[in-house]
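Not every chain is included here, but those present sit where they belong.
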């Protein structure tokens, strides 16, 4: 990480910037998808959200849990747990001056694996499709972390 | 993002630094608020946290769920799901060299919307107050993401 100033101007950093933005936007879509499921299936977490129905009796019944909504929320949570490490380690990795081709491979594999993960999770596709897409994304992040630690260890 | 080295020294980056720190501190306050509710309402998630009450019988009863605690936790979770994207995309956005006034507008609108969101969520104010504050924050982040992708797309 000796000449990091030059690295931050590089194509690697531009690529990181692009892929990080795309995968974060994908994660934000999960919020919209949760709201969409909540509204169409009339399943709410808060009593004040049930304003479409008038009587108080009916409104209380809409504060409930639903299998599909919970599935989308677990998928969102898994995104948080995996995309946050990618963004942090990917940023530090970009500053270690890797080859552009090697960096693009990591970014593309990770972002691709998360899109596949979301499809397999939301559509409840048979395992091991979801497990594999989760594992591939994890390996991409760990591989970048390995480079960060070997290039710039300072304890 | 061609002259990013100069950008990182800029007032835009100082402004990002300030607003990101403020909104992250706000998010950390939710942890404190959860602890406060758990202690005052005697609602715990773990058996080892119930050490204020002596007998084992009584202690088990304190491991339960409570509407107010769950509300604060949902608010905290919503912060995580929205503030993390803001911080990541806001950092990349600051490096694209936007106008100071335009950057300040984005940062102020987002941070303001999250404070309003927390108040409306914790106090259970009538909708659409919470929905609107959520949406405004989302738009600020998406608008910054749009600039990042149009300025520095590198797939």
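Think of it as A and B in the order they're written, each chain with its own count starting at 1.
Here is the rule we use: contacts are C-beta pairs under 8 Å (C-beta built on N, C-alpha and C of every residue); 3 or more make two chains touch, one makes a residue touch a chain.
As the structure is a prediction and not an experimental result, all values here were calculated from the model.
Trainee: Once every copy is counted, not just the 2 shown, what does the total come to?
Mentor: The number of copies making up the whole complex is 3.
Going forward, only the chains that are shown with their structure count from here on.
Trainee: Given that subunit A is a copy of subunit B, what angle of rotation, in degrees and a multiple of 5, matches their CA positions?
Mentor: About 120 degrees, rounded to the nearest 5.
Trainee: Taking the mean of the C-alpha atoms as each chain's centre, how many Å separate subunit A from subunit B?
Mentor: 17
Trainee: State the interface residues of subunit A toward subunit B in the complex, per the touch definition above.
Mentor: 5, 8-9, 11, 13-15, 17-22, 24-25, 27-28, 30-31, 45-49, 51, 76, 80, 84, 87
Trainee: Quick check on the complex: what are the subunit B residues that touch subunit A?
Mentor: Touch residues, subunit B against subunit A: 1-5, 8, 71, 74, 80-82, 84-85, 88-89, 92, 95, 121, 124-127, 130, 138, 141-142, 145, 148-149, 152-155.
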